[in-house]
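Missing here is one protein chain; the remaining ones are kept as they sit in the complex.
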Amino acid sequence: MQTVTIKPKSELTISVEAENISPDKFAGKSEKDIQSLEVWLGNHKTTLGDLFTIKVEGIGTAADVKIVMEGNFSRVKRIGEGMTAGLIMIKGDVDMHLGAKMSGGKITVAGNADSWAGREMKGGDIIIEGNAAYYLGSGYRGESCGMRGGKITVLGNTLDFAGEHMCGGEIYVNGNAGILAGISNNGGKIVIGGNTSRPGSEMSKGTIIIKGKVDEMMPVFKLEGTEAVDGVTYNKYTGDVIGNGKGLLYVLV
Amino acid sequence: MTTEITDALCPFCGCNCDDITVVVDNNRITGVKHACRVGTAKIMGHHRIETPMMRADKKSEFKKVSYDEAIEGAARMLAMSKRPLLYGWASALCEVHKKGILLAEEMGAIIDNTATVCHGPSTLAVHEKGLPSSTLGQIKNRADVVVFWGSNPVHAHPRHMGRYSVFTKGFFQEKGRRGRKVIVVDVRKTETASMADEFVQVQQGSDYLVISAMRAILSGHADVVPDSAGGVQKEQLVKLVDTLKGAKFCGIFFGMGLTQSISRYKNIDNAISLTTELNSFTKCVIMPMRGHYNVAGFGQVCSWETGFATAVDFARGAPYYNPGETAANDLLMRKETDAAMIIAGDAGAHFPADSVRHLAKIPVVQIDPYWNATTEVSNIVIPVAVCGIEVEGTAYRMDGVSLRYRKMIEPTLSTDVEVLERITERVKELRGV
Amino acid sequence: MELLIKNGSVYDPVNGIKGDRTDISIRDGKIVDKVSSSASVIDAGGRVVMAGGVDAHSHIAGAKVNMGRIMRPEDTRLGIKPRTKITRPCTGYTVPNVYAMGYRYAQMGYTTVFEAAQAIMKARHTHEELEEIPIIDKGALTLFGSNWPTMDFVREKNMDKLAAYVAWGLLASRGFGIKCVNPGGGEMWGFGKNVTGLDDVVPNFEVTPREIIVSLMKVNETLKLPHSVHLHCNNLGKPGNYRTTLASMELADQVRARKDRQVLHVTHVTFNCWGGTNWGDFESKADEIANYLNNCDNVTTDMGQLIFGSATTMTADGPVQYANAKLLHAKWANGDVELEDASGVVPIFYAKQVSIHAIMWAMGLELALLTKDPYKVLLTTDHPNGGPFVNYPEVIALLMSNKKRQEEIKTLHALVNDRTKIPGITRELDFNDIAVMTRVGTAKVLGLLDTKGHLGAGSDADLSIYDIIPDQIDPSIEHAKIKSAFSSAAYTIKGGEIVVKDGEITATPAGRTYWVDATVPEEQTEIMMKDIRHKFKNYYSMNLANYAVQDEYVTHPEVIKAGAIPVEVS
Partner (left out) sequence: MTLKVNLITGRTIDQGVTIENKTSSDYQEATAYCELNSKNLEILGKPGSNVRVKTRYGDVVVKLKENNGNPDSIAFIPMGPWANAVVDPDTRGCGMPGFKGIPAEIEVTKDKILLMKELIARYK
């Protein structure tokens, strides 16, 4: 087991690009090695040790690495980007691109996550106890696939375009989602505990379950009757009909 | 001595009219023919900033300084910055854009243009769906159905309908206006809507639903479409789809009604899909009504130089692009920007209060011929010659056709290119590159 | 400035040098017979030396290339490289930015590249980009095949007016030669339709593709243009189109070349040698095309080789792009130009297990290997249609190694065995053949053999040294080494300057832009211009005065004189 504890040295206004905060990058490294890993503060190249206090106990492979982040990381982007294993526990807020392209391991956030959390995620687990902003588990500009695997859980709310271009994996949002959740869903599963609007537009595959209210339904779904999922009765829709999509949209009756 | 310049180009809107006659008397423009009111006003000119100005804090008055002092001050301000923003560019020529991108590279800056509050979302939609479009002459020669969706050319592009889309005659459209059906889709009954053959009034923010309903109808799924969508009766939508399908050539022109309302770029994404799908039945093209005469040019230059159309972040030496993260308002709203250069665009007037509030707090250098709202939040103001009137160079029309602007009169001030070259040289020295 | 390249294994087919150890002398950007003892010396150490690569068909600049970039940020983010002290930042794989375009060609040892299509009305844009592409020399072919004046003059059978229009169009676009894409189809696409063969009549213009092609070939020869007509055949992208391609090639017999080159260049044949009647019985007919080429001497072609992975298709063939977008459910850009043809851009992913793609992969190779004379089949990927140009070394390795081909075939959809001849072809090309397909042949096809494609005295000092010692390598077995050596030149020398060393850019001089200034009698131009003025007054959306590309957009011009009347030598 290798435990790495990270705390901010000062309040940040400019976002730090810190894809090096990842079990894969820390594995087997000493405190000094980790402190000297490169991060970018705007156009200024600096080191992790320059911006954060870092403590390391033990040593291990990526799967054995546990990164504990204490404090406000709302200006630290790309934490856990591309990680394949291990654990990151963030006891505060985080900036954009949390766990982007990750394929394994687990990230937990006690606070809120900014946009693009779990972007193009392939596997692993992200749990956000607060809110997530825009483009939760989405794709990158122009790509046809966003999230492909893994699981994202948000205990609070999320904003627009959650699960955009999802090709696989699961997103669970306890609270509300903004507009166009699951837009262009190509095979992922999205469950929204609260309310949303215009869900499932252009979906071709996959499932979206909405346990709250849908403010505005897209006029592109065919009502197939009602169906019970886990003991709850939903209106079952198929669509988006424009592309003869085979998506399933369940909305609480 | 009075001379007349014919076939001159208008440096105002994305129509880039190239049939203007300008009367010049003793290096002064004394008359403009063929241009619209907006173009005439721009070409005839306004009150100008005459010399560079500086001030230590934003609340004090400006002091007149030399170009040398202003450029030195600007370079020092920018060289110190960790998150500089270079914003504007729409009223400048492509030659200026190239210099701007080079400066952004040298400084590790973010460069963004006014499309970010205009057709930036259209670019995001093009990433999703492409852009089935054409040059404007295709509309002129062929279109028998013309749709203005969330755009109001009577106000924003006064000669568009006359030159390209509605009243003009063309090879296959000998009757001009009488041979075309004009449809306006908008929230308000605008002056353009009043001139249309059909007005489709949508509920504000509901264009996305309307377009999806039309696509469902077009693909033979009218049965799932409810009685009304986005405030428009299904009956009218069915009729509208029939009209578009039945066209020989249909041109759709969209504006801020789609880019700025809720759903943002997904509105355009959806409209592009509608256009693509209409091509199974007829010929249909779609085009953004670009605002400034060279806002499109910045997108072109930035794309070939960096690979990305706008909102490019050079902080790490290689271009990175992600509007929502790297666009001007994203950064200003998050208060990340620590110095800004605003050039050929007026962030002070056209950004939301929160963004302007941040601009008011950080060092700002402005490069512009005119005193505007950005001047009010600037520390250093460097006046320049007016591109397209006093400076020659390239601009791109809304349909992507590039045109060369000739000089109408000789400039009396430095040009954007000269100022940027000097700032870049000095920034390089200061940053020790 | 003098430079001596000693001890290279030189492949210079034009001058009869086939791997012999030969010294190359360079002075002031040109190859000379001898240099003084004070010349700088590069010891090639027995490594392969060839003239700088010449590419006659690649989409490197202009409206549709930039549309490819704009619509594909997912491509731009590939191949990202920060700036260095010498180089600007690089981005993109299938649609690189202008800097990557120049650097990557130079890194492969290429020094001259021609953009394959520009509409006159959008030529200014093409040149804006060409100006920004570092290092390489370049030029652009101008589209004429669906232009209204072309069709009007063909209908009137007035070859004088057509010749005058082509000459004027080349000047207006600063173009290098006549590109003809799906002739007639571009106009019909204006109303969403297409032609289906050489004899369809284009409505309103009452001409056929056959008449357009033959007329353009005729005026091409009247004008004695350096290059021939460069044809993208009708019916591209449709199974069974090899018949149209053969019929188009036969048209070359109707016209006699007035220069020492082909009458017709048929481009990216991978997309035009399709057999079968639908996607189910789709098969390669590359052998039929090769057979035709083996029995004719007035037509040349290029491969348009398919490369597995991501590609961005872009062409003036508007209707085929719409069909592609529909078939692939892909994003689609369309760029019709008033009175002047169409265009479209569609991304594609070529997958080894898709039978159509596997068969197409074989087609380009079959064409190159079954055609006896390498001068008749140039090496291209029709960048970025078949795949990005950075994969030329992969194609070279495939052509030089049957072993590599067989290894590759094993990974492909099994139909490649039944629907193509590639499994049974054992021919392996040698360095001399490769030099022809990538240098000499291309230069000859373009009509630039005076100064490009060879290492004789008087030629441009453009050359490349590859880290291959011919007598110490068996390309058939060591194909990976071949690929890697051609990917990353040991030296690229452009105009006598070392621009690449050990695969890294060392200097970024500006390249030149070739264009053709063809003269016709003034009265002939004046008669033709009456039609043109009428079209600008009534149909174009811009004024004639603002149409032609100004000198400011070609700051390093290399003007080739041609024309219907003798050019006075001053």
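So that you can tell them apart, the chains are marked A, B and C in the order they are listed, and the count of residues begins at 1 in each.
In this section, a contact is a pair of C-beta atoms (placed from the backbone, for glycine too) under 8 Å apart; a residue touches a chain by one contact, two chains touch by 3 or more.
A quick note: this is a predicted structure, and the numbers were derived from the prediction, not measured.
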(request) Please provide the labels of all shown chains that the missing chain touches. (result) A, B
(message) Given that one chain is not shown, which residue among B:Gly73, B:Gly120 or B:Gly393 touches it?
(response) B:Gly120
(message) For the chain not shown, which residue from A:Phe26, A:Phe52, A:Tyr140 or A:Phe161 touches it across the whole complex?
(response) A:Phe161
(request) For the chain that's not shown, point to the residue among B:Pro52, B:Pro323 or B:Pro363 touching it. (result) B:Pro323
(request) With the full complex in mind, choose from B:Gln201, B:Ser219, B:Thr243 or B:Thr282 the residue touching the hidden chain. (result) B:Gln201
(request) Spell out, residue by residue, where the missing chain touches chain B. (result) 12-13, 37-38, 41-42, 46-47, 58-59, 112, 116-117, 120-121, 124, 152, 154-156, 158, 187-191, 193-194, 201, 204-205, 256-257, 259-262, 264-265, 291, 311, 323-324, 326-330, 333, 346, 348-357, 359-360, 369-373, 376-377
(message) List every residue of chain A that touches the chain not included in the displayed model.
(response) 115-116, 133-135, 159-161
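In this section, only the chains that are shown with their structure count from here on.
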(request) Averaged over CA atoms, how far is the centre of chain A from the centre of chain C? Could you give it in whole Å? (result) 45
(message) Can you work out the whole-Å distance between the CA centroids of chain B and chain C?
(response) 35
(request) Two or more other chains in contact with one residue: find those residues in chain A. (result) 140-142, 243
(request) Identify all positions of chain B at which a residue touches two or more other chains, and write them in rising order. (result) 127-128, 314, 316, 321
(message) Using the touch definition from the top, list the residues of chain A that touch chain B in their complex.
(response) 13-15, 17, 40-44, 96, 115-116, 134-135, 140-142, 179-180, 183, 198, 201-202, 216-223, 239-244
(request) Would you tell me which residues of chain A are touching chain C in their complex? (result) 140-143, 243
(message) If we count contacts the way the header does, which residues on chain C are in touch with chain A in the complex?
(response) 71-75, 77, 329
